[in-house]
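I'd like to ask you about the structure that follows.
One protein chain is absent from this view; the other protein chains keep their places.
Then we have chain A:
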Amino acid sequence: MHKKMMFSFPDEVLEHVFSFIQSDKDRNSVSMVCKSWYEIERWCRRKVFVGNCYSVSPRMVIRRFPEFRSIELKGKPHFADFNLVPDGWGGYVFPWIAEMAGAFPWLEEIKLKRMVVTDESLELIAKSFKNFKVLVLSSCEGFSTDGLAAIAASCKNLKELDLRDCEVDDLSGHWLSHFPDTVSLVSLNISCLGSDEVSFSALERLVGRCTNLRTLRLNRAVPLDKIANILRRAPHLVEFGTGTYAADLRPDVYSDLAGAFSSCKELKSLSGFWDLVPAYLPAIYPACSKLTSLNLSYATIQSPDLIKLLSQCPNLQRLLVLDYIEDSGLEALASTCKDLQELRVFPSDPFGAEPNVSLTERGLVAVSSGCPKLQSVLYFCRRMSNEALVTIAKNCPNFTRFRLCIIEPRTADYLTLEPLDVGFGAIVQYCKDLQRLSLSGLLTDRVFEYIGTYAKKLEMLSVAFAGDSDLGLHHVLSGCESLRKLEIRDCPFGDKALLANAAKLDTMRSLWMSSCAVSFGACKLLGQKMPRLNVEVIDERGPPDSRPESCPVDKLYIYRTVAGPRFDMPPFVWTMEDDPSLQLS
């Protein structure tokens, strides 16, 4: 018999130690140490994260983790955000709710991203989970205010209801009145709702009752003159999103509003500001010195007003803004907000042929130079140079996320007319911790060689209108050791690189390729050889086998899975079949 190892603890001790390990990745690592750790860990995992709802079946999850209280699921691929995934592709949450409803009524949290959520699903949640506390729906669709009413009425212990960026069918504004008197929300985000979907009096009453409310994000329909009353009922708010921030200038409304903002002494984050009228902006000044997060990406506020505002926010860590800020505003930002970690600059006129604002690479260079803690960037602009990118890379070696969108596809370096390979190459070379990268502009296979060589921590890469040949794709698939998600559109990548790197796909969450050059034959081959991949061909032109095998498919979505092919596909999606006789090992 073997000696008892000195470091073999009783299960309860290990369980206690594991309870300090929250991160999903770490939990997964713990469970792979040995069989007994796997067993102990699976019984005490309380939060389950499934990055692709089709990678595993609900039954498998419940079987392995019988005691979880919180589940997070993601559905559609990221490019669904830009209408590249046709309606009806999939991502239905109902089967998950149905399985969990039967298995355990003690579920407390459901967090979903890019999934189709029906009223039926919401009603089932409301009926099945007596201690339900947290519902976060991010970029979801398929439900109406009826479903929300069911949640409001039945979930007596609800703490968080967050509907960020969802598409909701508006049927009635009275769903808010269904919350019982005893509910005590901590967080409510209804910013995505339209004009008919909220009753103001119900909202005011609800806010007044929820004494622990810390996050409140209103929708555009809530007028400016209602804000003061709401804020006064929730003086401990930490995060607040206004509705429309426009009204005729009236001194009484203004002073009411300014007073309400000054009474909220804990405000750290502000958002909303649709249709912003600059005259009302100083009302938020009392809160500015404590602000760490500011979302002005719906506010058509021009650079001079922005500069005045930002000069009041020295502790800002996160800024979302439209390109009205211009280079001058970004230069001011760089000099006043030294704690800035995240910057997102969105285009005010994304489809305009000519620039409507003076925002260029200069603004981003200024921020990279002035803000030493900058880690995460999303930047839309109309011109860029290798020189600027190299400067930015050297200024910010700590970048974890760098997403640059030069609006016109295949735009060259405006100074030298060369491709931007060297510039992005510098980004991956200097930013050794880069986890996420989005490319744009004129790019050859060379940029992918740099990425494959240097981007060893890169987990997600987005590519559009770039590259010359399969060599580009090959560099990425063979070089990027940490790659989990790769999404590609309109690039001349075909069969060779994909088939040569088939095994790599088993180590990634997913690969999306649309308007590329991958043939139907290659898709079939990949499906046959790789049993643990679902190779989905998405083609609205009709069945791919009605065309020659060499014909490129329109869209291709490949993801690893232990659940086998799915059965909820619409008519324009085909999963390539496994062929056991062709499988490798």
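Methods note: a contact is a pair of C-beta atoms (placed from the backbone, for glycine too) under 8 Å apart; a residue touches a chain by one contact, two chains touch by 3 or more; residues count from 1.
By our rule, contacts and distances are computed from a predicted model.
Enquirer: For the chain not present in this complex, what protein name does its UniProt entry give, out of "FAD-dependent oxidoreductase domain-containing protein 1", "Interferon kappa", "Auxin-responsive protein" or "Proteasome subunit beta"?
Expert: "Auxin-responsive protein"
Enquirer: Determine which one of A:84, A:171, A:238 or A:471 touches the chain that has been left out.
Expert: Selected residue, touching the omitted chain: A:84.
Enquirer: Which is it among A:298, A:424 or A:559 that touches the chain not included here?
Expert: Of the candidates A:298, A:424 or A:559, A:298 is in touch with the missing chain.
Enquirer: Of the residues listed, A:87, A:181 or A:354, which one is in contact with the missing chain?
Expert: A:354
Enquirer: To test your reading of the contact rule: which positions on chain A touch the chain that is missing from view?
Expert: 79, 81-84, 165, 192, 195, 221, 223, 244, 246, 248, 274-275, 297-298, 300, 322, 346-354, 356, 380, 405, 407, 409, 462, 464, 489
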